[in-house]
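Here the complex is missing a single protein chain, while all its other protein chains stay put.
Lettered A and B in written order, each chain numbered from 1.
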Amino acid sequence: MIDYLPIGLQLLAAAGLAFVILLLSTLLGRPRHSHTDLSPYECGIDPFEPAGKRYTVRFYMVAVLFILFDIETAFLYPWAMVFRDMGMTGFVEMAIFIAVLLVGFAYCWRRGALDWD
Amino acid sequence: MTAAFDPNQLRLISPEIVLTVSAFLLLGLSAIDESARRIWAPALSLLACGATLMAVLAFPLRLGWDALRVPDSTIGFSGMFFLDAFAIYFKIVFLLSAILTILVSGRYLDLERSNSGEYYALVLFATVGMMFLASAGDFVTIFIALETMALSFYVLVGYLKTNRKSNEASLKYFLLGSFSSAILVYGISLIYATCNTTNLGLIGFARHKVGLAEGQEPIFLLGIILLLVGLAFKIAAVPFHMWAPDAYEGAPTPITAFLATGSKAAAFVVLARVFSFAFLRLGDRWTMLVVILAAASMTWGNVAAILQDNVKRMLAYSSIAHAGYVLLGLVAMGAGDSVEVREFGLQAIILYVLIYTFVTTGTFAMVILLRQEQMAGDRVADFAGLAARAPWSAFAMLVFLLSLAGIPATAGFIGKWYLFGAAIRAHYAWLAVVAVLNSAVSLYYYARIVVMMYMKAPAREERLVSSLGQQIAIGACIAFTIVFGIYPQPIIAFAQRSILALAPWAS
Partner (left out) sequence: MNATAIVFYALAGLACASAFMVIWSRNVMHSALYLVPTFLSVAAIYVMLRAEFVAAVQVLVYAGGILVLFLFVIMLVNVKAVQGARLRLHGAVSGSIGAASIALLLSVYGRGRILAAAPDGGKLTEFGGNLETVGWVLYNEYLLPFEIASLFLLVAMVGAIVLARHKA
């Protein structure tokens, strides 16, 4: 358990640093918030619609495909630890797994899920 | 620890491999060839199901049913996969259900302008999931196969992308389905925490032979309850039925049929296998819960069905009620005081699932038949005057409805006879009385459609157009309902031969 102490300390240090920076800038900086400061653009026209616009569904497609292949990768880590000892059997097992996902990959590609336009 | 995998085990899953590879082909072809898919996609998927059916039947033909009766010789993949007669029985049911679904799909999808190869590929993937479920001997296999099936269904329910009801149905089904899966897997984790294994047989062994460590019994029981709740969602038993009417109404009607038969049968496979392998001796602990689920589902399903004007919704509630009837078999498995009664309960469950598959698919096929170019055909009023317009179709619908209500000389009667008999043998006569009263209530709303068909003037005059696939499917369902209603011995014998070889610590 003690092995993870450095990671914990690093997390604490990172969070602490961010906190300290925010604190210092609030304490040291002079508060000046004029109307121009808070407007989205200091010059030009005021925005006439909310900034939160609907995104295209393509972002969703990319994210879903990313997760699916991410999960596939997660399965590769334990396999990498044992594939030397498992020999051919292990290789074939993983080959089948990847082959099934390659079918999916080919389907995505062919169906244009990877095209942006 | 050495790699101990024996490639010969692949033979055990050969039907699943055939079906999976066919689904890959279907996917590939639908990605390459957009124009011709209308003809070959259903044809190829039917061919795939047929080939898979052959591969499934090859086991009993080659080895004989008796060799499949004792599970020891047919366990593979470190106890993950059971190829016993029970599994083969359900694989046949699933494949028949898939074939009927594919047969009635083509024309419906054409009318909805949604015909595509992916639809059939997803139907096949769902079937692969069900087939793995039928053989699953371990909670991990059960969970992953159940999710593969459910995920295919979430997509299929929302397949009519431009139809808002279909979108809504898919979303509701997805959300509630995910919650139920979470509850299910929570239950599995608690059972694993106490038994230290996910293998069904070993769980039964750990609980009944070795005994749990001190203080673990309550957690084990909580696991069983959560598991039961998760599966009750999947079979749409009251009070976990909320998703069913919306999902059934919004889904493309062939998928509604597949959902009501295949998916429900898959959940019953899991219930039967899990509760007989792992929890059978604990019957006194869980039977009461199943009794409540059964009584509530039968009563609420039938009462709510009376109020519906949409046929798909009405059949959804009727399907909830039927889940309640089937649970009587599980009650007999839990409360029976001898092995014979427990096996009788199990036999009643699997017999009813087979019968229900044909009868329900037939009923939904009639709703699909009413879907014409100018008509949605899913309101009760759309059946008005069907007897004058299409006498044979009206007769088929009449037979299916009588069978759903459990009138003698139809297959539905045989199924209910066995289920109610199982409840009586397990000393739950009052529950059987509730079931009989409910069947009487169900006659009321089934009769509404019959009155519409035979006593009202037709609202439309044009002929019903149907495809060859629809005719074959309806013909097969009607033949099954009548033939086995009058002469049920073959399917009774088939079910009897296929019940689980109960684990030795079960009696």
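Of note:
Operating definition for what follows: a contact is a pair of C-beta atoms (placed from the backbone, for glycine too) under 8 Å apart; a residue touches a chain by one contact, two chains touch by 3 or more.
Everything quoted here is computed from the prediction, not taken from an experiment.
Taking the full assembly into account, the omitted chain touches A, B. Considering the whole complex, the residue from B:L151, B:A251, B:L419 or B:A435 that touches the absent chain is B:L151. Residues of chain A that touch the chain left out of the display are 1, 4, 52-57, 59-68, 70-75, 77-82, 86, 90, 93-94, 96-98, 100-101, 103-104, 107-108, 111-113. Although one chain is not drawn, its touching partners on chain B can still be listed: residues 1, 3-5, 13, 20, 27, 76-78, 80-81, 118, 121-122, 125, 128-129, 132, 138, 140-141, 143-145, 147-148, 151-152, 154-155, 158-159, 161, 170, 193-194, 196, 213-219, 221-222.
Everything below uses one rule, namely that only the chains that are shown with their structure count from here on.
Averaged C-alpha coordinates give centres for chain A and chain B that are 40 Å from one another. Chain contact summary for the complex, chain A toward chain B: residues 85-87, 89-90, 93, 100, 103, 106-107, 110-111.
Every residue of chain B that touches chain A in the complex is listed here, in rising order: 2-3, 5, 24, 27-28, 31-32.
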